[in-house]
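Just below is one structure, and these are the notes that go with it.
One protein chain omitted, others in place.
Chains: A and B, in written order; residue numbering restarts at 1 for each.
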Amino acid sequence: MSLPKVHEIPIGGIITEPGSSRRNLTGGWRSLKPIIHDDRCIRCRICWMYCPEGTIKETKGEFVVKGRKYQYKYEIDYNYCKGCGICAHECPTKAIEMVPEA
Amino acid sequence: MKVVYKAIWDLPVEELFASGHRACAGCGPAIAMRWITKTAGPNTVVVNATGCMEVTTTQYPETAWMVPYLHVAFENAAAAASGVDSAIRVTSKKGLWRSGKTNVIVIAGDGGTYDIGLQSLSGMLERGHHVLYILYDNEAYMNTGIQRSGGTPRYAWTTTTPVGRAIRGKIQAKKDIMGIVMAHRVPYAATASISNIIDMSNKIKTALEYTEEGPTFLHIMAPCPPGWRFPEERTVEAARLAVETGYFPLYEYDHGKIRLNPPTSNMVADPKRRKPLREFLKFQGRFAHLTDAEIGELEKEVVANLEYLAKLASL
Partner (left out) sequence: MTAAAAIQKAKAALALTSNYAVAYAVKAADVDVVAVYPITPQTTIVEKIAEFVDDGELNADLIHVESEHSAMSAVVGAAAAGARVFTATSSQGLELMHEVLHIASGLRLPVVMAVPARAISAPISIHGDYSDVMNTRDTGWITYIASSAQEVYDTVIQAYKVAETTLLPVMVSYDGFLMSHTTEPVELNDEEAVKRFLPRRERPNVLRPEKPITMGAFAMPDWYYEIKYQVQEALASSLKTIEEVDAEYGKAFGRSYGIIQTYRMEDADYAVIAYGGAAFGNAREAVDVARERGIRAGAIRLRVWRPFPADRLLKQLAGVKAFAVIDRAIAFGSPGGGPAFIDVATALYMGGMDVPGLSVIHGIGQRSMYVEDFVKVFEMLKDGERNKVVYMGLRL
């Protein structure tokens, strides 16, 4: 990939695209991968709250897991999850398991 | 404290600190950044001192920030923020600032606050700028590879306070930065921890509201797994134990009145509710060399500090 030349770069070293760090997929850093066991998840929001990467996605809707209805679903964005394991460590029901990356 | 968020479900959803930043896995300060930006909202200018949160979030041409962001240098974030505040105020009057009420928040680490940035912080506080200064404290110069700062606790190992045969870790105690800030008689200053997000977010909201009157300050405990030498999944636990052992008391200075917050207030009322300091120290490599006698000394300091704060709170 060729990088932009002097006159193709905004002056002053400014970055004009907010949140452009999303182009940097940090998921590749991971050696352990968190897996959410949806049936054990009590929807407490703690993993979402503590994730340093903001990779725990909260979706509002109607979700049925093993016959139980839930209003929320939690999923991990593996594009960015660095595998620190805070979510698993803080989970009150041990619904998140850290497994080695394949 | 104004309680804006009563429970976890009241917390704001919108993310203004994007994924893809390059902070270490399990970074305590990164958790703080998420909640500072979420709580403050988009009408906020962040002025960041040089440090971990600056280099890991703004590697050109990418930025994790979704609010206007300025980094000038290490020691002058408070001065640069003074300029931003002043500019917004005067250009608003002249009709040149069209973004309405805008928060100005400094984000600086312990090196940028306790040490090299102390003068500009003091100047900003004394001049009464409408700036919220947030110190994220990971207790050493982590960005340059774990060197001692004025915020490093006594006996801690760092690369510039190694555990040698003659001297074992840092000799001096951690500086009372809250005491220094309170001496400026600001409207509001508080401590917070990344383990207690609801408390922290309410304090951010409270501070921003008081910033209309003048400068406010938040001291946020934000552990660093590589710097403190503990496994990265234990960052939040480390912060929680810092609070629960009394090592890092949670309290507010609100218009001259000090108020202890739970759980610190509980352990002052009933010392049995304070966990032994050893629980905070034992899993951190930076304290691995401590003897029982040294732990005992640190514990005495913790108790003395709680008693000191309790006395201040009773005034």
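Definition applied: a contact is a pair of C-beta atoms (placed from the backbone, for glycine too) under 8 Å apart; a residue touches a chain by one contact, two chains touch by 3 or more.
Values in this document were obtained by computation on a predicted structure and should not be read as measured data.
A.B. asks: Who does the absent chain touch among those shown?
C.D. replies: Touched by the chain not displayed, across the whole complex: A, B.
A.B. asks: In the complete assembly, which of B:65, B:217 or B:230 touches the absent chain?
C.D. replies: B:65
A.B. asks: Among B:23, B:36 or B:88, choose the residue that contacts the chain missing from this document, as touch is defined above.
C.D. replies: B:88
A.B. asks: Of B:102, B:147 or B:160, which sits in contact with the chain we cannot see?
C.D. replies: Checking the options B:102, B:147 or B:160, the one contacting the hidden chain is B:102.
A.B. asks: Over the whole complex, note the residues of chain B touching the chain we left out.
C.D. replies: Output for chain B: 42-45, 47-48, 54-55, 58-61, 63, 65-73, 75-76, 78-84, 86-91, 93-94, 96-97, 99, 102, 119-120, 122-123, 126-127.
A.B. asks: Could you please point out the chain A residues that touch the chain left off the display?
C.D. replies: Against the missing chain, chain A presents residues 3-6, 9-16, 18.
Just so it is clear, only the chains that are shown with their structure count from here on.
A.B. asks: Whole-Å distance, chain A centre to chain B centre, using C-alpha means?
C.D. replies: It comes to 24 Å between the two C-alpha centres.
A.B. asks: Once bound in the complex, which stretches of chain A touch chain B?
C.D. replies: Chain A reaches chain B through residues 9, 13, 15, 17-26, 29-30, 44-46, 49-55, 58, 77, 79-80, 82-86, 88-90, 98.
A.B. asks: Help me check something: in the complex, which residues belonging to chain B touch chain A?
C.D. replies: Going through chain B, the ones touching chain A are 8-9, 11, 13, 15, 17-28, 30-31, 34, 57-67, 194, 197, 225, 231-237.
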